[in-house]
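Dumping the structure here so I can ask a few things about it.
As you look at this complex, bear in mind that one protein chain is not there, while each of the others sits in place.
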Amino acid sequence: MRTWAAAVVALLLAAALAGCSGVRQGSASSLDQAGSAVRTARLAVELDARGRSTHPVTATALDDALTKASQAQSGIAALGASTRVNRRIRDEAARAIDDAVRLLADARDAVDAGRAPAADWDRVEAELARATVATGEAP
Amino acid sequence: MKGLFAVALGVLTAIGGFLDIGDLVTSSVVGSRFGLSLAWVVVVGVVGICLFAQMSGRVAAASGRATFEIIRERLGPRAGAANLIASFLINLMTLTAEVGGIALSLQLASSVAPGAWIPVAAFGVWLVIWRVKYDLMENVTGMLGLALVVFAVAVFLLHPDWSSLATQALTSPVPAGESAGTYWYYAVALFGSAMTPYEVFFFSSGAVEEKWTLKDLAQSRLNVLVGFPLGGLLTLALAACAALVLMPQNVEVTSLSQVLLPIAQAGGKLAVAFAIVGFVAATFGAALETGLSTGYTLAQFFGWSWGKFRRPTRAARFHLTIMIGLVIAMGVLATGVDPVQVTEYSVVFSAIALPLTYLPILIVANDPEYMGEHVNGRITNVVGMVYLVIILVAAIAAIPLMIATGAGA
Amino acid sequence: MTDEGERLPRPEYRGRVLDAALHLLDRQVQDVHGEPVQTADDLEIGDVPVGESLEGAERPRILAILNGTALSTRVVGGRPPSSTLERIPWRHVADVGTAIRLTIEADDVDATWRERWVRDHIIRRIPGGRHDPE
Partner (left out) sequence: MILSDLLGVPVTDPAGAPLGRVADARFVLDGPLDGQLAAARLFGLLVSPHTGSSFLGYERRTMRAPYPIAVVLRWRHRGIFLLRWEDVERVDRDGVHARPGWTRYDATID
């Protein structure tokens, strides 16, 4: 009887830990995804600016990056966080990703209109990096 | 001179025919995440497909029987039907990925959304299968697919640190941030992308289409033994490009447009143009091969008349099957599913289904009633058995790895 | 391999040996020109009286190659109703090799009615269907 109870406790603990790491892992992988998208877009835009790439390739790369970042956005919105710490982690990650999506959308509109995108790559990347660190460090 | 030309043409076609959306995507994904640490899998896969294609080509030339006729005849109706269903579905999945790949490639050339290109691509594939002669179709797509050589050139233009690339390829480390599970999952995927069953259906049926006799065997062996390894080399170049440009920036490949970025960096607009031509040709060529293979598998299982060398009215159900296959592919793509994702799954399922087609061919290649004196030699059989084990292990490991790693996430 | 040790007697065969499952079932059937017709889904053989002594009875012979519902029942089990079976009588068989070759044309085989239907109602009506590829 006692071993049975211990097993249940262990299972519950494991589930709780899994739930906890679920938010962290979810946030981290969404941040990864958005970060990869932003860096792709930045590379595509820079190559275009240096005259090494064609307009359709740049436009497509930005489109694809925006799609990926939006997927990350909806991925993080779907995470249910039960604790205060988890909520903070998730919200901070969501803010950074929202920013990334906005930036990518602006960049895509600029490229579609034939302008050079005036994107603030450094700031957004730094924000994503900060959120990623916060995900890893939170108690 | 004419003979030399034929050999060159065959080799070039084999290089072009080896590459498809699965190779383009999988090798770039692997390159961006694992660098060249999975290069050994490409070598294993290329040797395997050489062996398998060569064996099924020899069976077709010696006996006049293509792969799925043999599968049905040896495994009987029950195991044969299970095999047919698996092979047909995976083939359909690959066809879907290739048609989607044509659309994605045309998007890169035009910036018109892929949704608009899908019907155009499917219609184009059907028209070529319906009207264009077999060798013309094979040679044109194969030659244009060679434009992908630009990836090999790009590796040089990127001035890599060769010794560190070599170390990566030879010591096969699991990169930091990746688990052993994802490493092996992508090993299976890369293996599946090199050894896709449709290549074998196509190759053996092609031998019948082109009415090969045993005299043509030496040439076919040469085409395969030179062409496929060179195609494998291009796969490695794709991975190296991703490893050199995307991996250091921590960019993970999830779309076809990203595959082009290293090319743009290395060679500029001209190189990009070449790469896009190569993408269109490789995906179009593979769409033709998988499209035909939907017809080949079903027709050969049921004993219907098949083949492009016949006019369509002489192979009615074969052509109807291909049309239905293309309509299904269009329907699947119309749901908005990402062709790149379809590709990532189709290469893994290819690895899972591989033993089903491999074993009957290995057995029949040893059957003197089919092969006469052209049965497998001792060395071929030893290598063949080694590969049977490798193929089985990959197939058995694929599903647990897929579940454990969340399909490589 | 174990059988070789026992050295069972070998019977005398006065003609070519055909093992039904090995040499005939599931083989491709081709017409007189080499055009694929169907697969040998099953064989019809002369009746064996059920439950009666076979003393003095004739050896059953292969009457026909079957197609149609014979395949589905071999896959999922059961027995095909004999009215739905499509037969190619054995007298139309020219040779048995890696394929079974017939002495007649594909269009003269009952089992190809589906092929003919698809050809006449669909493929023939699409432009280019009646010409060789170019």
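Each chain carries a letter (A, B and C) given by its place in the written order, and its residues are counted from 1.
Just so we're on the same page, a contact is a pair of C-beta atoms (placed from the backbone, for glycine too) under 8 Å apart; a residue touches a chain by one contact, two chains touch by 3 or more.
Given the structure is predicted, the values throughout are model-derived calculations rather than measurements.
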Inset, instruction - Specify the shown partners of the omitted chain in the complete complex. - result: B, C
Legend entry - Of B:G100, B:G384 or B:G408, the one touching the omitted chain in the full complex: B:G384
Inset, instruction - Tell me where the left-out chain touches chain C, residue by residue. - result: 1-3, 7-11, 13-22, 25, 42-48, 50-54, 59-62, 66, 70, 73-74, 79-80, 85, 89-96, 103
Inset, instruction - State which residues belonging to chain B touch the missing partner chain. - result: 74-76, 362-364, 366-369, 375-376, 378, 381-382, 384-385
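Simple rule for what comes next: only the chains that are shown with their structure count from here on.
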Inset, instruction - Return the chain pair with more inter-chain C-beta contacts, choosing between A-B and B-C. - result: B-C
Legend entry - Distance between the centres, which are taken as Cα means, of chain B and chain A, whole angstrom: 33
Inset, instruction - Spell out the part of chain B that touches chain A in their complex, as residue ranges. - result: 107-111, 245, 249-252, 254-255, 257-258, 260-261, 264-265, 268-269, 272-273, 276, 409
Legend entry - Complex interface listing, chain C residues touching chain B: 21, 25-29, 35-39, 41, 71, 74-75, 98-99, 106, 114-116, 118-119, 122-124, 126, 128-134
Legend entry - Sites on chain B touched by chain C in the complex: 63-65, 69, 72-73, 76-78, 80-81, 130-134, 299-306, 308-309, 311-314, 316-317, 319-320, 369-370
